[in-house]
Structures are given as structure tokens and as C-alpha cells.
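After this line comes chain A, so read on.
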Amino acid sequence: MGPEKMKEIITDVLKDVDVVIGYKQGFDKLHATPCFINKAEQIEEIIWSPVCVQNLASFLPSLKAKKVGVVVKGCDSRTIVQYMQEGLIDRSKVVVVGIPCTGVVSVKKVLDKVNHQPIEDVVFEADGAILVKTPAGETKLSLADVSPDKCSTCLYPTPVVYDHLAAEPIKSVKAPEDVYKDVEEFEGKSLEERKVYWEKEFDRCIRCYACRNACPMCVCQDSCIAESRDPHWISQKSNLSEKFMFHMIHSIHLAGRCVECGECERVCPMGIPVNALKKKLNHDMKALYNYEPGVNPEDKPPMYTFSVEEKKIEEHKL
Partner candidate 1 sequence: MSEIAPKELRIVGFLCNWCSYGGADTAGVSRFRQPTDLRIIRVPCSGRVDPLFIVKALLNGADGVLVSGCHPRDCHYTDGNFYARRRLEMLKQLLPYLGIDEKRFHYTWISASEGQRWQKTVTDFTNQIHKLGPLHSTTEAHSGS
Partner candidate 2 sequence: MDVINLTKSTDWNFIEEVSKESGQNPSLCYQCGNCTAGCPYTNYFDFPVSQIMRLLQSGQKDTILSSKAIWLCATCETCTTRCPCEIDVANVMDTLRIIARRENKVSEKDIKLFYDTFLASMKQHGRLFEVGTLMAYNLKSGHFFADAELGPKVMEKGKIHFFPNNIKGRDKVAKIFTRFQEKAKKHG
Partner candidate 3 sequence: MAEREYAYYSGCSLEGTAVEYDMSMKLVLEALDVNLKEPEDWSCCGSTPAHTVDHVLAAALAARNLSIIEKMGTDTVTVPCPSCLSAFKRAHLGMAGDASFKDQVNDLIDEPYNGGVISKSTLQIMYEDIGLEEVAKKVTHALPDLVVAPYYGCILTRPPEIAQFDDPENPVSMDKILEAVGVKVSSFVFKLECCGAAFGVPKRDMVNRLTAKVLSMALDSGANCIAVACPLCQQNLDLRQSQVNALMGTNYNIPILYFSQIVGLTYGLTPKELGIDKLIVSADDLIRSRITVEELAQNKAAAEAEEKARKAKQKEDKTKTEET
């Protein structure tokens, strides 16, 4: 899966749009960074490899006025579908360049494996192995060992929406029932264990809002109620209840909307499993309303609609 076909496509797409968003190499071979291409000569900068982790679709709502081409992986493509459901983008002004993807790397996991040595080179071999060169020598890793959790249950390696596809589509080999195995496993713990777990995790939060800022579905941006006085939902105090409350705001606002791109967790400097609550909510939305975010543009997010007879909601008895 070389970037050559993608570059060809982008050359074509660029004639028709104001800007194309793709990936280019960052400060070392392990890091990719978004690039905004509006001139043909920039196209050569474009890269595609498992280090291209960012969700580039996140830029779309803020570029609503422009016609934009965007490079998306399967997981990222669900963001576009969700934007369509919520009317946050004009699909006719977006050209989607899809890349079927067999998994990306978690930069954190790679760095852990090489003891946070400076990266000299990263080579992705044809057999899926990754060679990482550092001053301490060369480490051979397998993609499976260093990919983020979301890749291990990925049901959509091929984008669910695209105008151009940069490679042959790939079928998912993952079982849908495995997607929420972690949720169900966690539900097996006792109430007390769960409580202790979250208190410990949220207590580490430094309220940097990186998770929120990276989230493609956090539409409020500067109007986030975590920082407003009118309404005044939480104070700026750094105690557990306020931190807990912030994460509840984030989670509940994403109920039935989170496309599980994992950006929140990727950017968290404290390594808090921020995505887990949203996965739990998605798990429930599937069970209650047979709804999966970012899959079908015709769907309506479940919190913005209702059925007169809710088949799956039973009246609660005291």
C-alpha cells in the first residue's frame, strides 16, 4: 500500500478543491503530522504509513466554508458520517480520499518498547514487521504489538464513506461481538471495584482539556460548559468531584455520537482511559436503539430522537 496511488488521486482532487488535508512526516520518522495542500508541488510531501494516526476529518467543520479534500482511514471515515447525521458538514463540499488500513501504531507503545530513545529511523517491512532504529540499536517490532487498542477490534478497515479509494478494499476479520468485550468485562467487576477504578483514574486528570480539544465530536469548542460561568456547571477547583463532573459532561455529551476514533485517549498526557466511558455508552446505544455512530448517514443520533414505543426500554420498578 504505497502512497503513490494516493498522490495520483490527490493531484486529481486538488484541481477541484481549495485544500486537501493529508499526512506528512513530523519531526522524526515515528511522527506524522497533518499537512494542508493547496499547491501541486506540496503533494510530494504526502506520506502514508502506520504512523499516520491523527483523525484528519476533525478539521472539516471548521473548514465548512471551503471545498476540502481529506484523507481518511476507515476509523476516521465514521467521523464524516457522524458529521453528516448531525448536519455539521456539507457533504457536497467534501472530497473523501479513503485509505483501507490494516492498523496504525501507537507512538506511546513504540516509545515504550525502545525505552524512549531518540528515533533515528522507522522502517515498515513488507511482512508487517517494524524496524525502529535508535542510538541504542535496532528493535524489531510487530504491528500487532504496538497498535492502539481500537485497531484490535476494528470493524471498518475500509472507510465507510469515500469518493476515491487509494487501495483495494479490505474486509474486516474482526468479530463484531468482540468490540465491546472490554466493556462487558469491566461490567463483571463489582460496583465498588468500578468506583475505585474511576476515582483513581479521574483523580489523575489535570483538566488540560486535551481530550476535548482532540475530539472530533466536541462541537462546542470555546463554548464548552466546563469553562463557562453561564451556565456554571463546574468550578475551576481541581478536586475529584469537579474532575469527575468534567468527564461526565464529556461522556454524556457524546452519548450516541462517539465514533471511537480514540483521539481523546491518544492525546491524554496522563494516560487516562477516556474513551472507555464513551464505548460503554455506545454499547448501550446499540443494545437500546440498535444504533452505531458514524456508520449510516441516514441514521439519527439516538439522543435527538425517540420512538413512541421504546421496545427495549422497560419500565423500572421500585
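Basically, a contact is a pair of C-beta atoms (placed from the backbone, for glycine too) under 8 Å apart; a residue touches a chain by one contact, two chains touch by 3 or more; residues count from 1.
Regarding selection, all candidates are chains of the complex that A comes from, given by their letters.
A quick note: this is a predicted structure, and the numbers were derived from the prediction, not measured.
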Chain touching chain A (counting every copy) in this complex, out of 1, 2 or 3: 1
In the complex, chain A residues that touch candidate 1: 183, 186-187, 191-199, 203, 233, 237-241, 244-245, 248-249, 251-252, 255-256, 277, 280-281, 284-285, 288-289, 302-303, 306-308, 310, 313, 315-316, 318
